[in-house]
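What follows is a structure written as structure tokens; I'll ask about it next.
Of the protein chains in this complex, one is absent; all others appear in place.
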Amino acid sequence: MAWRNGHAVRVLRFAWLPLLDGCSQKGYWLLHPKGVIARTEWHTTVLDVVVMGVVVLVAGGLVVAFLWRYRAGNTLRRYDPTFTASLVLEILVWGVPLLVVGYLSYFSVKSVFATNPYDPLSLRHALVRPHQADQGLAHRASPARARTTVPGAQEAQPLHVEVVTTDWQWVFIYPQQGIATVDDLVVPVGARVKFDLTSATVVNDFFIPELVGEIDIMPGMRTKQAMIANDTGVYHGYSDDFSGGGFSWMGFDVRVTDHAEFRKWVRRVRAAPDVLSYARFGQIARPTINVAQRVSYFSQVQKGLFDHVIERVMAGKVYRTPLAMTENMTKPMKVRLIP
Amino acid sequence: MLVSYPGPWTPFFGRLDAQQIPLQNPILFWTFVLVSLGGVAVLAAITYLRAWGSLWREWLTSVDHKKIGVMYCLLGIVMLFRGFIDGVMMRTQQAMAVGPRSPGYMGALHGYLPPYHFGQIYSAHGTIMILFAITPILVGLMNIIVPLQIGARDMAYPYLNAVSFWLTAAATGLVMISLFVGDFSHAGWVGLSPLTELAYSPGVGVDYWSWAVQIGSIATTLASINIIVTIIKMRAPGMTWTKMPIFCWTALSTSVVGLSSFPVFTAAVALLSLDRYAGTHFFTPGLGGNLMLYTDLFWIWGHPEVYYVILPAFGILSEIIPTFSEKPLFGYITMAVASIAIGGVSWSVWLHHFFTMGAGPGVNAFFSIASMLVGIPTGVKVFNWAFTLYRGRVRFDVPMLWALAALVLLLIGGLTGMMLAMPAINYTVHNSVFVVAHFHTMLNVVGFACFGAINYWFPKVFGFRLDERTGKRAFWFFSAGTFVLFGSMYALGFMGMPRRIDYIPFPSWRPLLIAEEVGIVLFVIASYYMIKQLVVSIRDRVQNRVTSSDVWGTARSLEWLTHSPVPFYNFAVQPHINARDEWAWRREHGRGAESPEHYEDIHLPINTPLPLILGAWTFALGFSLVWRMYWLAALSLIAIVVLVIARSFQDDPGHTVPGARIREIEASYRNGLEPAGAAGDGAGGPVAYPGAVASRPQDNVPARP
Partner (left out) sequence: MSQEVSVNPATAVLWDPSHSEHDMITTRTLGFWLYLLSDAMIVSSLFASYLVLDHRINTAGGPGPRDVIHPVTAFWGTVLLFSAILAYGAAMVGLKRGDRRIVLAGLGGALLLGGGFLLVEGRDFAQLALQGMVPERSGYLSAFYALVLYHGAHLVFGLLWIVVMMVQVVHIGLTPHVVYRLLNLKLFWFFQGFIWIYVFSFVYLAGAVHGH
């Protein structure tokens, strides 16, 4: 197309290249969503940036244009210090932003429901009409046509994962499978995954940028999240709310596999010798920085462990952080690794 | 006592012992050495110049609003520099500690800062920058400018004004001493709950933070009361509400916001302190506490607080832009309305700071819309500034440069704010460096406005200009630093990088982290030029002297009517207000040079060391509570109460400056001399510079057609 629009456009087109290149680089995770929820969120972002970008460019453009035209050196322009009020302009400057905010509000409300962690409508849409997974908000939000099918999304029974954060590790419990892991999350592609989350100590935030947005994890409370991953692969998850000395190491890999591989993985975990009881959980919950990113597997989980953790925390159970692992400057920090 | 915490306690020293001074930490050790040397140098210089007496008489004990304002600004600038050093340390750590293979130095696993040290740095940085740097600078500017703009002789309560200042100084002192005795909080400037609970932060860091911010917030509440009463009660005759300068409108709006929101913060942190000291369960996860209650209370203050700092900045822009466009402000009434609207709406948006906490979609949607509504009055301001430029004659002096760059930043920060205000977007960038970039863009609007204001009003207060050449260099480097650093930070936000990490697990973030470090280099150069600007200007103060009341030639509001530097009595005779931009009106109608025919006696309050002493005892109170030296805490509290009661017994009789003396001073001002007496009298006035008086000053205001 550039050859038709002349030189300026061609230059512009190339000016975009580094940016695009940057995006395609590994790393811009939000720009390349691999899950239904993350995609809805990204499309909302695009919409908002485009709308607000136009408004802001108009405002900035006015400023720059006036600066240029009415700079002191430019004596050709009319100087008129009596121009200090104008009803028409006032109506415009209040009215136009009001309309824009109204327009954005409409999309904000829609996208809130679409991505509501407790019952994301965009997941429901993806399930009801698998061939129209991106209809509705996501479709309108972006002209880019996204994939229309989510393999395996019709699956009736969602996979349930209970997430407990400790200082500073992740415990993932699969109640349906009766297994648990530390710092390892594996889910089948295209399946609905429902998370229940709580913390044994302080507040954390559950975040897998490419798959699903954030939800707080709070001690003594239960929050929820749901997602569908569209593509197999390894993604990164981590806590997004500062929780103390080991926070920066609080990451885990999310492996999205096909269903056969997922079953194989479950069998492997079931073969692990370790068993997750509440007492064993207490050991994990001792402040530990998992520097080496080690994962552990538990072939069995005490029934109702998740609820039990919540109840104990509500009853006053605390896993104290030793002085040497907090802000204390006089005692050197001791890092406890997983044995 | 009532709660259990690790470590020893003795009745006399509480938790304090010699080990609490972290001498073995090389960073802190050298900081300590440098700060001590600096302190000794300053003290020696004062002694050498024999300035102790005048420092005490004219500054430390002053109740003059201009001097208190200047001290506020100085405090803020020093703390801004401290906050900047923190910023440099954080950025350097994040540029170094990338990937599992990056080496660690000085006891850190990666980079050179262990996690607990990094946590303290960003917490101190955020707390300092917002509460002890930007806020004091703005309160200082309001202190200096508001009474001048409304033609008042002082604030409504000069004594309370000094108390507010010294309480702020005491709180700042607590934050600073935490560097060398004990440690500071690691739970962020927001005091993340329940991380701040004793079980998860057993040290004294959180206590330093909590007492410092409690004292600081009380001081700011008092300052807000003072400004509101000043504006309501002390306006010059003829100054109706619609004739009041726009900066006063924003000062009023911001003070109402401050008055109503800071107490909530005080309450929230006081309850947290109860948890830590008395073992209560307000915000504990267990035993019936509710940690979300803290989050709510904090942000009910925290959000209005950010508008508390942006509103005066808007006021500053609204003063600078008309002056350098040589045109009155466009849409004065809507500007005033917009200021109040922003203050009002700021009350109903606090939940947007925790959209991810799992409130229902209805609640999130409500707060999303409310947040976006703030964009409307803000947009009105932007457009009105644009139309102020329209058909003007725009000059690009240093203050104007800062103001225009602030405008650009406001647009960028507004765009990203509107993104954050949509929950669906917020879910992906909450607590990421995208948020950090958003609020640095916005807070730099405030910073830019402050720098603009300092350049703009400096000649008014001190009687000489700031150097233009170095000022422009500082501006360009600072702007470049801002765009490079926070631009890269936005990009990192789209990569999903969380905030508050001291170790970067993903090497793919490295290039942008290095770009941010380049921004830091630009900032370092900028601060070199800033300091140089000040040094050069003081050195050349005689050449840069201004004698006309209106340095810029096109200023508009009342403060430009009186002399530069402002005499201690502000206006020799109470001016009568005829127009909205009184000074511009007089100038344009050829009556700017007129002075009153006769002078009357002026009554002024007497200086007193009591506010300083109160501040010192408050510092002792905070310090002893941090270390749980309960006897000293009780003693300080009693001392404070006794001092307050004692003060109420000796009414300030004030002192009277005879009209004849005023006539003398005014006459010498008109002859282009800075009268020696205007600085003295211990009652206020400009800083006296030896040499400045003797030499023949030149009016170097460029002539305007």
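Here are some notes:
We just call them A and B in the order they show up, numbering each chain from 1.
Here, a residue touches a chain if its C-beta (ideal position, glycine included) is under 8 Å from a C-beta of that chain, and two chains touch if they have at least 3 such contacts.
Small disclaimer: the values here were computed from a predicted structure and weren't measured.
Contact with the chain that does not appear here is found for just one residue of B:L271, B:A359 or B:A616, B:L271. Residue B:L259 is the one among B:L259, B:V484, B:V546 or B:L610 that touches the chain missing from this view. Seen across the whole complex, the unshown chain contacts chain B at 2, 156-157, 160, 221, 224-226, 228-229, 232-234, 236-238, 242-243, 259-264, 266-268, 271, 274-275, 278-282, 284, 286-290, 293, 296-297, 300, 328, 332, 573-576, 578-581, 584-586, 588-589, 591, 594, 596-600, 603, 641, 645, 648-649, 651.
Note that only the chains that are shown with their structure count from here on.
Chain B has its Cα centroid 34 Å from the Cα centroid of chain A. Residues 22, 25-31, 38, 40-42, 44-45, 48-49, 52-53, 55-56, 59-60, 62-63, 66-67, 70-72, 77-81, 83-86, 89-90, 92-94, 97-98, 101, 104-105, 107-109, 111-118, 167, 199, 201-203, 205, 207, 209, 213-216, 218-220, 223-224, 236, 238-249, 251, 291, 313-323, 325-330, 332-333, 335 of chain A are the ones that touch chain B when the two sit in their complex.
Those residues of chain B that touch chain A in the complex are listed here as 6-7, 19-20, 22, 24-25, 28, 107, 109, 114-117, 119-120, 182-188, 192-195, 199-203, 205-206, 284-287, 291-292, 325-334, 354, 356-358, 360-361, 364-365, 368-369, 372-373, 375-376, 379-380, 382-387, 389-396, 404, 407-408, 411-412, 414-415, 418-419, 421-432, 491, 493-496, 498-506, 508-509.
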